[in-house]
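Structure record follows, encoded as structure tokens.
Shown here: the complex without one of its protein chains, the others still in place.
By letter and in written order, the chains are A, B and C; residue numbering begins at 1 in each of them.
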Amino acid sequence: MASVAPLLARWPVVLELPVQWGEMDELGHVNNVIYLRWFETARMEYFRRAHLWDRVRTEGIGPILARSTIDYRLALSFPDDVRVAATVLKLGNTSITMGMRLRSRKHDRAIAAEGEAVLVMVEYATGRKVPLTPEMIAAIESLEATAADGGDQKADA
Amino acid sequence: MASVAPLLARWPVVLELPVQWGEMDELGHVNNVIYLRWFETARMEYFRRAHLWDRVRTEGIGPILARSTIDYRLALSFPDDVRVAATVLKLGNTSITMGMRLRSRKHDRAIAAEGEAVLVMVEYATGRKVPLTPEMIAAIESLEATAADGGDQKADA
Amino acid sequence: MASVAPLLARWPVVLELPVQWGEMDELGHVNNVIYLRWFETARMEYFRRAHLWDRVRTEGIGPILARSTIDYRLALSFPDDVRVAATVLKLGNTSITMGMRLRSRKHDRAIAAEGEAVLVMVEYATGRKVPLTPEMIAAIESLEATAADGGDQKADA
Partner (left out) sequence: MASVAPLLARWPVVLELPVQWGEMDELGHVNNVIYLRWFETARMEYFRRAHLWDRVRTEGIGPILARSTIDYRLALSFPDDVRVAATVLKLGNTSITMGMRLRSRKHDRAIAAEGEAVLVMVEYATGRKVPLTPEMIAAIESLEATAADGGDQKADA
């Protein structure tokens, strides 16, 4: 059971995205599901960099989302730019717990939302759980370690 | 070059969908892209019934959207139910022109939008155009002919 | 501090929605954010029936989403119909905790997802928290009580 706890608070993946007008709902705020779309985008970029998505097309094995939690802190609106970051918080035999964080440029980079996601490695065709391989764990640890060198921009994502 | 012109104004596929609150934008109206999501849903149901989607997974051959036009007639809002209909207007060697129509329950079934879509049969991996088969054309004609028997509800969709 | 705990497991609001093809992502499953769009739709219908949305346009006072949790149980795909239900689990001075549940027709009405949402009544312009009024609490209790008479369809939503 690997642990990446020492790497907590590092954000190896940080993306910038513009808020789109059509992402606002009737209240004139970015709709709540858009925050989760952004979280997903950051996770997918993480998967890509950590080679967790490599077996999806070849073997039909990859992560699925089992649980998601989000705390909304700020109402956002167009125009704005958001910075969404992802990190791995915990590794199980077949599961990965990730943390996501969202910041808003218009609010002086204040935190607009924070969330966690539990992902499970499965064989998509059967739903059978598949253990994380040593290569996957090494790729995650390497990516998290890289974040340590990422300087202020990443550290404070 | 088959023609289904005699069948024009028949609507073999008619779906009912509820408007969702989050589909409204800042102006308090259903956002313009949602209308096109509904049109797509009606087309996909048509593809399914006319067996145009059957070769997608086995051979990687199916329709792609080449061109889309929409005229917006009514601003919609939550709560409401819409009825979206699709028909085939024209068949080419490798292309299908479809018509879509949207009605709103809250506006006494008035037309909220009308559109057309040009679809081309391609091999997804290469982008190569693929001719419509006699079986596909027969399936479309059969589906359109069925609509003729569909009674008032479908006829006036 | 009112409590609606005795009414737990009743589902006053139950909506049926068709799965749309474009709601599926690259894996051929309904994307995770769509489940939350459906949950939101059920909550909004609840707000509407319980008069929690009545002051939004007149006074700029209404619920905002503070926290959302979801457990994914089943991967869904087009075509299917889902039944999404909402209930109130707990009432605070200024907050409402709601439960949402999703069932799939294609999976014999098995539960596809369950979630909770914490909503806070605020004045949108200032973000100031606003207490639930006795009228709001009575409307919620009345709606929950009605659910008790809803018969099988609602009871097992």
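Note that in this section contacts are C-beta pairs under 8 Å (C-beta built on N, C-alpha and C of every residue); 3 or more make two chains touch, one makes a residue touch a chain.
Since the model is a prediction, treat every value here as computed from it, not as a measurement.
Interchain touches from the omitted chain, evaluated on the whole complex, reach A, B, C.
For the chain left out of this panel, the touching residue among A:Thr41, A:Thr69, A:Ser95 or A:Ser142 is A:Thr41. Against the chain not displayed here, chain C makes contact via residues 21-22, 24-26, 28, 31-33, 78.
Residues 27, 31-34, 36-37, 40, 56, 62, 64-72, 75, 124, 127 of chain B touch the missing chain (whole complex, contact as defined above). By the touch definition given at the top, chain A reaches the unshown chain through residues 15-18, 20-22, 37-38, 40-41, 44-45, 48, 78-79.
In the analysis below, only the chains that are shown with their structure count from here on.
Comparing the centres of all chains, each the average of its CA atoms, the largest separation from chain C belongs to B. Located most centrally within the structure is C, per distance between chain CA means and the overall CA mean. Looking at which positions face the partner, chain A and chain C present mostly the same ones, since more than half of the interface numbers are shared.
In terms of their C-alpha centroids, the spacing between chain A and chain C amounts to 26 Å. Residue positions 21-22, 78 of chain B are each in touch with at least two other chains.
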